[in-house]
Structure formats: C-alpha cells, structure tokens
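The complex appears here without one of its protein chains, the remainder shown in place.
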Amino acid sequence: MGVREKIVTWARMKSPWVIHFNTGSCNACDIEIVDTLTPRYDVERFGVQLKGTPRHADVLLCSGPVTKQVRDRLVRVYEQMPEPKFVVAVGTCSCSGGVFNGCYNIHDGGIDQIIPVSAYIPGCPARPEAILDGVVKLLGSLQAKVEENDGTRPAPLPFL
Amino acid sequence: MAKVTIPFGPQHPALKEPERFDLTILGERIVRLNARLGYNHRGIEKACEQRSYISALYLIERICGICSHSHATAFVQCVEEIAGLEVPARARYIRTLIAELERMHSHLLWLGVAGHEIGFDTLLMYTWRDREVVMDLLAALTGNRVNYGINTIGGVRRDVSPEQCAEILRGIDTLEERTKYYMQLATEDAMLAERLVAVGSLCTEDAARLGAVGPVARASNLNQDVRRDDPYAAYGELDFKVITDTHCDVYGRVLVRVGELMESCRIICQVLSNLPEGPIAVKAPRKIPAGEALTRYEAPRGEDVHYVRGNGTERPERVKVRAPTLANVQAVSKMLENNYLADMPIVLAAIDPCFSCTDRAVVVREAGCVEQRMDWKALRLYGIEWYRKNRGIDCSKIKLRM
Amino acid sequence: MTNEEIIQQKIVNRFPATEGKFRLQRARRIWVEVTREIFLPLFEFAKQELKFVEFCTLTGLDEGENLLFIYHLAQEYTGIVLNLKVAVPKSDPVIPTITNFFPAAELPERELEDLLGAKVAGLAPGPRYPLPDEWPAGDHPLRKDWQPREDEAKPEVPHG
Partner (left out) sequence: MGYALFNILVFPGLLFLSLFGMLAEFADRKIYARLQNRVGPPWYQPEADFIKLLAKEEIVPADADRAVFRFLPVVALTAVVCSSIYIPLWSRSALYSFEGDVIVVLYLLTLPTLTFFLAGWYSNSLFAALGAVRALTQLFAYEVPLFMGILAPAIVASSWSLSGVAQFYGAHPAYWIFNLPGFVVCLVALQGKLERLPFDIPDAETEIVGGTFTEYSGRLLAFFRMTIDVELVVGSALLAAVFFPFGLGLPPVAGFILFLGKVLFIVTLLAVFRTVMARMRIDQMVEFCWKYLSTAALFQVLISLAVKGVILG
C-alpha cells in the first residue's frame, strides 16, 4: 500500500466534512446533530465541520423518514456530492422508517431505500454521543476498507 | 435591475427543516415570497386513527422533537376531558414542571439558532452549553433528553423525588444567572441590535389580522397567553407575568423570549415549592366513551390546538393538530416586505419555525399488489418535466450512474 | 348566568334557528351546530359583535354520509372558545371561505381541499398543501373510505 494512499486515507479520516439534510424528521435528531457542534460534545476535535453546500461535503447526515416530496431533493443532493462520499442515517426514522412506517406520505424502510447508506445510528433521538461514535466508526471502517484490499487502489487519485 | 428568484430550501444551511421558499429579489431587497410547505408531511393524524390511544400518544410525541411535551400534554388533556378523568394535582404540577423546562430548553435553543443565523456563532455555543444543564435535568427526570414520554392518559408516568427537586433548583439558579447575562447581552450589544432592530417588523394590527401566536404576537404588543386566558394543568394556581414588548420586530421577539426564560425560572421555583402530595396517575379505561374535546396549550412557539373525537372504541376517530408554526408562517411574507435578503434567515428563524409540527396528516398503507404504473425512469422524467415547467430548472443533464 | 350562557343567549336572540343546538361541555367551551345557510352571518356576528377575534383552527372530518367542518374561534382575554359545527353533504361539499375575515385561514382551508376533498368557494388558487405535487388529484386521504393504493413501484436504489 503506497505511502500516498496511507497519507490520503489519513487525511480523509482526519477531516470529514459534514452536510446535514433533514428529510422529514421531527427535528429531534437535527437538534442533536447540531448539539454535537456545541462545547459539550465539540465534534470539531475530530476535524468535522458542518458545511453548507454538497460540493464541499464528504459525509451526508440524513435524519428523518424520506417523505414523498423530499425524495427527489435527497437524490439530487446525494448526486451533487463529489466522490468519495458517505451517507450516515441518524435516528431510527432514517435507519428504518421508524414510528412513521406505514404513513402514506413516506417511503417505508428509511434512507437506504433511496440512496446507499454507509453507517446507521439508531436512537429516537440518537444521542450526541451516539452520533459522535457513529461518525468515528464510519471513519474507522474507511481505514479498515483501505487495509484489507491492499493490492487494489481504493479510489481514483486524480491529483498526481 | 433584473428580478432574480432564489430557491431557499428545501436543503439550506439556514433551515433546520425542509421547506421551500421562492424569494424574488431586486438587487438585495426582497420583493415577493411564496412558500411551498409540505415537505415534512408524514401522515400522523390518520395514522393515529389506526392506533390505540396509548400508541397514538407515542406517535403524537414524535410530531416535533423540540415541543414534544406540548403535543403530548394537549392530546392527553383532550382524551381525559372526553373520558371525564380527574387528574390528580401532583400529576398536573409535574406536567407544568416539565412544560416549563421544555420552554426553557426551546428558548435557549432558539437564541442560539438566531445567533447562528446572523453569523454570531459564539451566541450559539454559549446558549447551547447552558442548555445542556436543562437537558441533563430533563434526562434525570424523564429518562430521555428529547421526546420525554412523561405523560400517560390519566396522569404522569414518573414521580419527582426530593433529591431531583434539589437538583432542579440548583440547575435553575445557574440558568437564572446566565439568563440575566443574556438579557444584558440582548439589550446592550450594539452588533446584535444593529442586525435585529427594524427587521421583519409586524405591526400590531397585522399580527392580529394574520393570526400570529405566541412570542411573535406578544412582541407585537398583543397581550395573549393561553396559560393565563385558558389555564390548564397547574397554571390556574400559579402567578406569573405575561411578557409583551412594543418593538414589533425581531429584536422584540428576542426580548420576549429572554423575558419568558426568566418567567419560566420563577414558575419552576413556585411549582417545586408547593408540589402537592398524592398519587401521580389515575387508572384510565381502555375504551374512551364517544365525545369530542378541544384543548389549547401554550407551546414555546405559540398556541397549540388539539381536537380529539372519540367514538367509544379504543381508537380515536379523529385527531386534529394545529401547530403554532402554521399560524406564524403566514405572517412571514408580511414581515419580509422590503427587507434585505440577508434578513431572510433571521426573520424566518424569528418565528422559531417547526415545520415538523406543521405538516402532519394521514393514512395507513396496507401491503397489496397493484399493477405497476410508474417505474423509476418514468417517475424521473416526470420529475424533470415538472421541474422544467414549474421551476424553470432543467436537471435532465444530471447524469445518473445506474 | 356564566359568560358562556350570556353568549349563548345573544346568539339565540340573533339566530333563533340555533335554539336547541347548543352544548356547554365545560367552562370556556361552547359547541353549536349550524346549517350552511346561516353559517356566514353567524360567523360575522361572532367576530364583529361577540369579539371572537382569534381564529384557532378549522377541523374537517368525514362522518360517513356527510362532511363535518368545525370552526374554532376564541375570545381574546376570557379564553372562551366558540366551536361552530357545519355539516355538509358529501354530494356537494362546498363551504364559503372565511379568508376575508381571517387571512390566516388560507392554509387550513387548502388543507381541507387537499385531504378531505371539500370545495372552498372563494379561496384564491395557490400551491397545494400539504400533499406532494405528484399526488394524484382525486385522492383525499382523510376520507374514511380511502384505501391506500400501492401503485408506485418500489423505487430501487439508483446506484450501488
């Protein structure tokens, strides 16, 4: 595994920029996501920054079941994000549709029916510690993924 | 100067929830705004009709994460009124205690979000750090930081032990002193005043005509508060001041909310000092008799109206929820007239919108196979066509890697 | 003679047709059934003379053979809520709009049109609320007899 891949993986693990999209949630999970930015949990220690545009973001934090109307927007935001991108489903609703499973205006089964999801954080609402743990585990899995397919190159490295 | 229409949402850093505002601006001034809500619409009211009262209560609490106790208490009071249950005094006092704690955590949260909207992130960090005190108290009392689930039909699920009372009083002292700091900050900080004075102004007549509720109305000098006019839970036996303000703009709303924070501290001390002894719940029948009831509740954002109709079975026949944001959102276009684009986030945030409350309605979906009408590609083309026709955005060029 | 009875007396004097239709359930709650013909004049009378200036909300429900609309109006300081119940046959579910009295009633009335299939005479056209745009026109989910249709195919995950 070349030195360059090691450095790039280290950089990807150390600065995951996050964008938050509320796809119809009851915003309990949203206030817990914003709570991780505040002094008590301070997610900036891990280099995580909340970014405004999908172009700047690596990790898409989704909260809430996908309502019918928000579905197209979710796909568009997901498509606008540059590779390598990850999706984290925060809260029971986005993991599996949660308590709103069966309501007619949502897509049952949560976010992974619409876009591929890398990490699930259960909880109603997911506690800030759980969200922190989820993001750190997501980054850990990235590290493991790079190590275990040593021979092949994990992602195209356009820059050099 | 050409008029430009800016899509504001449904995904936008200023909005915590998906809703869509199309702003037509001339240079930097907002000319017209039309709102397209319904993104948060999940179908809770009809879903309640398929559930028993207890599981409907579980769903009603998930309408909105920040004011879950408001919806739960309003719904439970409706059902108790229909069933004619006499809720013990201690339960009513505990409900008031949790209601005021929720009001404090909601107002502190709003103060931080307002600071974030005008680029003053330090206020967000400070207020949310202090809010952790309230969250810890709520977690100790009810077991969960948000979506407390303390209510049950006929009373309250958990009792408040004396040590918890002492803990709450200690927490309230620190919060009271921090709120004094925020009151002093709100009144003296020149930068804050410059960005908030005469922004999103809503005069008294407009506030009354457009049906503004809660802090938005009280900041426009409308002296209305459901806790005093139509007392519920233990508010009849408590004395508290209704904070009003004559600024009629976002600055006034900041003052009203910080004032209410002080009031909540006083109310909590009163509730804890004369907490009556006795049972905390009364046995509720599974089948609620036929009847209907309407309750009004003073949620942190305004007046929250619940209408429940029972038909003798153990399932409600109709549940209607009117959240405070539904009333306030219609005043936003009035507030935004000839304001600047830069004011849009703070004016919208000033009504403390909770669109999760506003869009909730209907139905159950049984499994069953029906012939297939629209496949993924057809739905996508329909979406692109619809966008070109309605929004003038051509997204057919977005390549979908199948 | 409590306030509620005074208000009831005033309404009965003005509209004798509402004689037996009153129900004073508890303090500060007045329920009255009204026919569609005398609804608007009574509404105006309540707002102008009786000072019911706060429009709480507008509930619509399906009572089997006809649709029932309940207008909840509140007085400012006394907190008394007047609930006007207007039953309308399903054959022509038309009710006059009250946006000229309360402009804020626009969204609740649009909600009625969307969910119950009522027709509000005089309501200005505008974006539909709260159903998504691609929701088929004839479907009114709040009707008791409404069956969810399973027409959309399960949208498979676009990529990966």
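Here the chain labels run A, B and C in written order, and each chain numbers its own residues starting at 1.
Going forward, a residue touches a chain if its C-beta (ideal position, glycine included) is under 8 Å from a C-beta of that chain, and two chains touch if they have at least 3 such contacts.
Since the model is a prediction, treat every value here as computed from it, not as a measurement.
Partners of the chain left out, restricted to shown chains and counted across the full complex, are A, B. Among B:Glu28, B:Asp159 or B:Glu337, only B:Glu28 touches the chain left out of the display. Although one chain is not displayed, its contacts with subunit A can still be listed: residues 7-8, 10-12, 14-15, 17, 38-39, 42, 44-45, 47, 51-53, 55-56, 58, 80, 82-84, 155-159. One chain of the complex is left out; on subunit B, the residues touching it are 4, 6-7, 12-14, 28, 115-122, 125-126, 129, 191-192, 194-195, 340-345, 397.
Following the convention adopted for this analysis, only the chains that are shown with their structure count from here on.
Distance between Cα centroids is largest for the pairing of subunit A with C. Of the two chain pairs considered here, A-B and A-C, the higher C-beta contact count falls to A-B. Separating the centre of subunit B from that of subunit C, both taken as means of CA atoms, is a distance of 23 Å. Chain centres here are Cα means. That of subunit A falls 42 Å from that of subunit C.
Touching two or more other chains at once are residues 131-134, 141, 148, 155, 158-159 of subunit C. Shared contact sites, meaning residues of subunit A that touch two or more other chains, fall at 67, 69, 104-105. Those residues of subunit C whose C-beta lies close enough to touch subunit A in the complex are 131-135, 141, 148, 154-155, 157-160. Partner subunit C is touched in their complex by these residues of subunit B: 34-38, 41, 43, 45-46, 81, 208-211, 223-224, 226, 229-231, 292-294, 296, 303, 305, 307, 309, 317-318, 320, 322, 326-327, 329-331, 358-359, 361-376, 379, 382-383, 386, 390, 400-402. Of all residues in subunit B, only 10-13, 16-18, 38-44, 46-47, 50, 58-59, 62-66, 68, 109, 112, 124-125, 128-129, 132, 145-147, 354, 356, 361-365, 383, 395, 398, 400 touch subunit A in the complex they form.
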